[in-house]
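Note that one protein chain is taken out, while the other chains of the complex remain in position.
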Amino acid sequence: MNWLIVDNFIKSALCEDMPDDDITTNCTIPKSSCSTVDLIVKEDGIIAGLDVFKRVFFLLGDVEVEFFVSDGTSVKNGQIIGKLTGNTRNILSGERTALNYLQRMSGIATLTSKFTEKLAGTNTKLLDTRKTTPNMRIFEKYAVKSGGGCNHRFNLSDGVLLKDNHISAAGGVKEAIQTVRKNVSFVRKIEVEVENFSQLNEALEAKADIIMLDNMSIENMKKAVQLINKKALIEASGNITLNNIAEVAKTGVDFISTGAVTHSYKVLDLSMKNLKNIDSI
Amino acid sequence: MNWLIVDNFIKSALCEDMPDDDITTNCTIPKSSCSTVDLIVKEDGIIAGLDVFKRVFFLLGDVEVEFFVSDGTSVKNGQIIGKLTGNTRNILSGERTALNYLQRMSGIATLTSKFTEKLAGTNTKLLDTRKTTPNMRIFEKYAVKSGGGCNHRFNLSDGVLLKDNHISAAGGVKEAIQTVRKNVSFVRKIEVEVENFSQLNEALEAKADIIMLDNMSIENMKKAVQLINKKALIEASGNITLNNIAEVAKTGVDFISTGAVTHSYKVLDLSMKNLKNIDSI
Amino acid sequence: MNWLIVDNFIKSALCEDMPDDDITTNCTIPKSSCSTVDLIVKEDGIIAGLDVFKRVFFLLGDVEVEFFVSDGTSVKNGQIIGKLTGNTRNILSGERTALNYLQRMSGIATLTSKFTEKLAGTNTKLLDTRKTTPNMRIFEKYAVKSGGGCNHRFNLSDGVLLKDNHISAAGGVKEAIQTVRKNVSFVRKIEVEVENFSQLNEALEAKADIIMLDNMSIENMKKAVQLINKKALIEASGNITLNNIAEVAKTGVDFISTGAVTHSYKVLDLSMKNLKNIDSI
Amino acid sequence: MNWLIVDNFIKSALCEDMPDDDITTNCTIPKSSCSTVDLIVKEDGIIAGLDVFKRVFFLLGDVEVEFFVSDGTSVKNGQIIGKLTGNTRNILSGERTALNYLQRMSGIATLTSKFTEKLAGTNTKLLDTRKTTPNMRIFEKYAVKSGGGCNHRFNLSDGVLLKDNHISAAGGVKEAIQTVRKNVSFVRKIEVEVENFSQLNEALEAKADIIMLDNMSIENMKKAVQLINKKALIEASGNITLNNIAEVAKTGVDFISTGAVTHSYKVLDLSMKNLKNIDSI
Amino acid sequence: MNWLIVDNFIKSALCEDMPDDDITTNCTIPKSSCSTVDLIVKEDGIIAGLDVFKRVFFLLGDVEVEFFVSDGTSVKNGQIIGKLTGNTRNILSGERTALNYLQRMSGIATLTSKFTEKLAGTNTKLLDTRKTTPNMRIFEKYAVKSGGGCNHRFNLSDGVLLKDNHISAAGGVKEAIQTVRKNVSFVRKIEVEVENFSQLNEALEAKADIIMLDNMSIENMKKAVQLINKKALIEASGNITLNNIAEVAKTGVDFISTGAVTHSYKVLDLSMKNLKNIDSI
Partner (left out) sequence: MNWLIVDNFIKSALCEDMPDDDITTNCTIPKSSCSTVDLIVKEDGIIAGLDVFKRVFFLLGDVEVEFFVSDGTSVKNGQIIGKLTGNTRNILSGERTALNYLQRMSGIATLTSKFTEKLAGTNTKLLDTRKTTPNMRIFEKYAVKSGGGCNHRFNLSDGVLLKDNHISAAGGVKEAIQTVRKNVSFVRKIEVEVENFSQLNEALEAKADIIMLDNMSIENMKKAVQLINKKALIEASGNITLNNIAEVAKTGVDFISTGAVTHSYKVLDLSMKNLKNIDSI
C-alpha cells in the first residue's frame, strides 16, 4: 500500500474517533503503562488488512504488532492471529479504529472467497465494482484481492466504461467507441456495456477491448460468448448471487462482476483479548 | 449536518472516484448538455441521506436535486423519490458517489428500523456503537437516527465508558468511577460495563450514571434491572439479534446496543434512471 | 494530548512564523552548529504546556528538551526549568513559536490558580467556558486544568447548554429540556440556564442534570441552592472576579464558571537564555 | 484580508467548536427559523475584526451582517454596532466563534490605542512583535494597525533581525551584517539589536538599515539617537509600559516595540442581543 | 477539468504568491476600484489553459473573464485574446499566478504543436511522458492535448510500463508480462520496453498490448514494425527531436514519445495590458 495516501485516511479515522483525548483511558491507565494483548478471531473467515491494522498503531506510536498469519489466509474461530506489545493507552485508544478497518476488510475478503470458490475449476474471475464505501475504496479493493477476486477499474479517471447514457449521447455503440478511442490515452482499454446482439455486433466491429453483458439471460450470454469468440474480453454483470454465479461462469465469460462484495458484506468478528501488563516495551 | 465537516468527506470521496476527469463521460457527453434523471427505489426500505446525496451534486455544481420524500420515510420498490435536473456530465460523474452514500445510509436506516420495530410497545431504545466504517461515522450515526435508533457516544473524547481493562487498571469498578469523576468534565455522564452483580453493586455505590450489562443472561438482566431500580440508566449489550432483541427489551433495560446496524448492513438498492436530455437548466 | 490533532496546529503555527526559511538564522548560524540553552522563568507563576513546547522542537527535529518541573508546578522568577540540546538553527527558529505556546498556557494556568486559591476549603470548583482563542482551545482547556480548574463542555457538539434563545424557541424551560432529551444522545447531560425561580422550578421538574444560575444575586443563589437541594448540579455564571468568587462559592454552588481565565490572561514571562555552542548532540 | 488564507483559519475554528452539530440549537430551533439580532458593545474601546466576524457567518451561510461602524472606530458601552439577519441556527452556532475573533481583535486594538495615545505629538510609532498567539498572527497584526500601531516583520522569513546569538555566531555585529547582506534578498532591510555603543558603532559602520536599542536606559537611548543621527531607523525595545512609553519616545527614537499588545491584552466585551424571530430572510 | 482537484493546486499557488496581502496593491488601489484590462499575446503560438486562467480570478472573486479564442487555437503577437472586468485589486493580485499558469500551458501547447506538425500526413501520434513538473501534471498533460499531442499514462497507478529493472527482476520479458497480467486489473494494457529483437519476440509471444522500442536505430525500428505486424501498438522512445521525429514516424510506429514537451519548453509570452478604471462591475 502507498502509505502516503493511506495514512491520510487512517489519521482522519483516528481523529474522527478521538478529536481530543480518549478520556476514559487517560483517566484510568497510567501514561507509562505497558501491556501485551492478543488479536483473536471469533468467526471463521479470510483475513485481510493486517498491514492497515498495524499502521494504526504505528501512527499512534509505541506499539509493536506481530502477526502469525498473512492477508488472504483462512482463519478459524478462536485462533490467535497476532500480538500487540506496547503502551497500554495507545493499545486501548487505537483498538476500535484498527479493528474497524480489519473487520471490514476481512469481511469483504471472506465474502469474496465465497464467490471465488464457486468459480473453482473455471477460467472465470470475480470482479469488484465502484460500489465501495466513500473514502474506503483503496482498502476495500485490496480486500477483494485478498479474497481471491480481481479489481475492475479503480475510478472514473483510470478506466473507460461506456454505459447506456454515454452510448445514446454518442449516437450508438460504434460512435461511442470511436469517439473515446480518439480522445483518451492509448493506454486505456475501452469497455462497453451491451444489452442486445445488435449492440454486441457494433462493439465487435468497433473493436471494443472489453464487452460487458448487462443483465443477459444465461442463454444469451452463451450465444454472446460464441459470437465474441475471443475477440474481446467478456464481463458478465447484473444480479449475480452465490446461487447463480457458477451457472454464469459456465457460459464461458471471462469475468463476473458483483457490487455485493463491497456493499453488502458483514464484518468478520475479531477482537483484542487477554490484555496483560508488562514492565516495559 | 455541519457542512464544514461533511464537505471534506464528500470532496475526498469525489476525488477518490475522479482524481482527474471522468474520461468516459467527458469524451461522449458535450460540456453544455443538460438532462433530467429520476432517482428510483429498487427495494423496500427506509431512506436516509438525501441531503448528502444532494450535497454531492452541489459540490460538483450546476445540478438541482428535488426530493419527494424525506429521511426516515419508508419507500417501496419502484418508487420515484427524487429528480435531478442539470449538467449531464456532472450528473453522470457524481452518480456513483452520491449513490454510494445514499444506499449505505438507507441500508443502515432500513436495518435499524427492523430492530426498532421489535421494540415497539416497550420503553427500550436501540443504540448504535463505535463499530462504524472509518470516515463514515457522521453519516452512519445520522442514518441510525433516521431508522428510529438512538446514538451512543460519538467518539472516545465525548463520552466515558469504563470497560474491563480500565476497571482492572484502576483497581475495581468503584475506584475507576471515582477516578474518572475527579478528572473528566462534569458534563460527561459516566458509564461502566459490568459482568456480574458484585461489579453492579459497586457501580451503584459509586453512582455510575449508566450501567452496561455485558453479555448477561436474560435472567440476570431481569435481576439487574430490579437491583438498579432506576438509580442508573441501563444498557444491554452483546450478541443482540433480531431474534432475541424483543426478549431482552422485556427485561426492562432502557437501551439495547448493537454494532450490527453499522457493521453488517446491506445497502438499499437505489438507482438513477430515465435520463432525458433537456435544452438547458 | 492527542498528537495527531495537536501536531496540525503546531505545524500550522510554525509555518505561520516561517513560510520559507528563518533568513537571519540561516545566514549566520552554520547548518551543523549545536548548542545548549536554558529555559528560564522571569516571573512567578504556574507552568503549563511543557509537552507542547517540547513537541515544537520534535517537529523541527534534532533538538532534545529536558524539563526539571512538570505542568501545574509553581515556578519562581529566575528559576531554570528546562534545558534544550541540539541543532542551533532549529533551537533559534523554533524559539518564538514554542514560547508563544508555553507563555500563553502558563499565563492561563497562573490566572486560573489565582481563582482556584479563592475556592480553597470549599467544595466549589472553577470552570472554564468556550470563550477561548480560535484554534487554541485544546491548549487553553488543558492549561485551565493545570491551574487547578475544571473543563466545561469542549464544544457545541459534546455538551448541551440551553440558553435563553433556545428556551424561548422551544416554548419554555420544560419544553426545551424535554425536546433535547428526546433528541440527543443519552450520554449527554442536559444543562439549562435559568434567570429566575420560575425557570428554576421548571428545570427541576423536567429533571435537568445541571442548572446554571445566570447573573443571580448572592441572595438568590443561596435560595436557589436550597431549592435545588442536590437534585441537579449547580453552576454559577456571570461577572465572576477574583474579588467576588469566594462569596459566590459560599452560596454552596458546585461550580463557578468564568471566561476570564482564557480571554483576559497575561502571558507568563519565560525566555531561553545562555545559549552555548557544543561540539555535537 | 486575503480570504484564501483567512478562511482556512476560520473554518478550522468553526470545526473546533462544532466537530459534529450544535446539538442544543438543532434540537430546539427549527431548520427554517429566521431571526435578527443586534451586536452590542458592553465596554468602551476600539473595534477591530468586523470583516472577520462577518466572514464566520458567510462561511456558515444564510446570514447577512450589517455594521454601523468600521474597524479602528472608538465604540461605547451600550452602542449597537451591527445587526445580523438570517438563519437562526447559523446565527446561534456561529455566535461564539465570531465573537471570539472580534473580542480578541478589538481587545488588541483597544490596548494598542492606549499606547499610541501616549505617542501623540511625537514622530515615534508603536510596533508589535512576533509574540502573537499561534495561528492568530494575521488577525492580531491587523488589529494592531486598527489600534493605530504599526507592524514589525510578519515572520522569520520576511525580515532580518540580528540578535545576540546571531551576532556572536557571526563573530560580531559587523560580520553579521555583512554576511546577511551577502546572502539575503536585496529587498530586505537589515535590522540589528545592539546593547552598547561599541556594537552601535559597528552597526553604523556596516550600514545597518535599522538599529534596535535593546533595554537601554533613557540616557543611553538619547545618546544613541544622536550618534545614529538619521543614518539608520531606530527601534527601542524592552520593558515598555504605558507608564514609560512617553519618556522613551522623547529620546527621539523612530519606533517603540512592545509584545504586550498581542500577548497581554484583555478582550473587549461584546455580545449579541435582542434576537427576534422574523418570517424569512 | 475536475475543479475539486484543480482548485487545490490553484489555491496553493495563490497562497504561495500571497501568504498575507498584496501589500503594494492594497496600499495604492482603493478596495472598491473596478477596471477592465486586456489579455494580450506577445509572441506567436498555441494558447492553452484559458479555463485555468479564469479559475484563478473566480477563486479570488469579483472578476469576470471573457475570451475571444479557445484552447488549442493559434494566436499571434499583438492579438487581444481576452478581457477581464472587475475588482482592480483582485485583477492585479491574481495577474501573476494566472499568467504563470497560462504562459506555461501555452508554452507546452506551442512546443507540442511543433512536434505534431512534423507528423502531419502520417498515422503516428505524439505522446507525452511522466517527466512533468511536480504538482503541474494535470495542467501540463492537458496542454499537451491542446497542442495536438496525446497523453501517455497519467501516473504509476493507472498504467503498466515494464522497464529494464522490472524485467530483470522478473526474470525476463515474458515472465514480467505474465506476472503483471496475473496481478493487475484486467482494464490495464501492458506495455513493455524492449531493447533488442530477442526481447521483442518474447513480448509478442507473451501478448504485450504495447511495445516500446527504446533508443533503437531507424533501421531496427523499421524491422521491429514489420515483426510486430499490428499484433501490438508500438511506441518509439529516446532522443526524439524536432529534427529526427519525421524520420522516426516513417518507420511506421504508432506513437512517438518525448519528455521535451513538458520538461524543456519556453513559456509563451502573454501579458495583461490597458488597465482602465470603470465605475463598477
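The first chain written gets the first letter, and so on, giving A, B, C, D and E; residue counts start at 1 in each chain.
Methods note: a contact is a pair of C-beta atoms (placed from the backbone, for glycine too) under 8 Å apart; a residue touches a chain by one contact, two chains touch by 3 or more.
As the structure is a prediction and not an experimental result, all values here were calculated from the model.
Visitor: Which shown chains does the chain we cannot see touch?
Guide: A, C, D, E
Visitor: Sort through E:K83, E:K114, E:K131 or E:K222 and give me the one touching the missing partner chain.
Guide: E:K131
Visitor: Which of A:F53, A:F154 or A:F186 touches the chain that is not shown?
Guide: Touching the chain that is not displayed is residue A:F154.
Visitor: Taking the entire complex into account, which one of D:P19, D:G159 or D:G259 touches the absent chain?
Guide: Per the contact definition at the top, the residue touching the missing chain is D:G159.
Visitor: Please identify which residue in E:I23, E:L227 or E:I281 touches the non-displayed chain.
Guide: Of all options in E:I23, E:L227 or E:I281, contact with the hidden chain holds for E:I23.
Visitor: Go through subunit D and note every residue touching the omitted chain.
Guide: With respect to the unshown chain, the touching residues of subunit D are 2, 125, 127, 150-154, 157-159, 185-189, 191, 210, 233, 254-255.
Visitor: Could you please point out the subunit A residues that touch the chain left off the display?
Guide: Touch set of subunit A with respect to the missing chain: 1-5, 138, 154.
Visitor: Please give every residue of subunit E in contact with the chain that is not shown.
Guide: So the residues of subunit E touching the unseen chain are 9-10, 12-13, 16-30, 33, 88, 92-93, 96-97, 99-101, 103-104, 107, 130-138, 155-163, 165-167, 169-170, 176, 179-180, 183-184, 188, 263-267, 275, 277.
Keep in mind that, in the parts below, only the chains that are shown with their structure count from here on.
Visitor: For the chain pairs A-E and B-D, which is connected through the larger number of C-beta pairs in contact?
Guide: A-E
Visitor: How big is the gap, in whole Å, between where the Cα atoms of subunit C centre and where those of subunit D centre?
Guide: 22
Visitor: Subunit A: which residues touch two or more other chains?
Guide: Answer for subunit A, listing residues that touch two or more other chains: 18-22, 157-159, 188.
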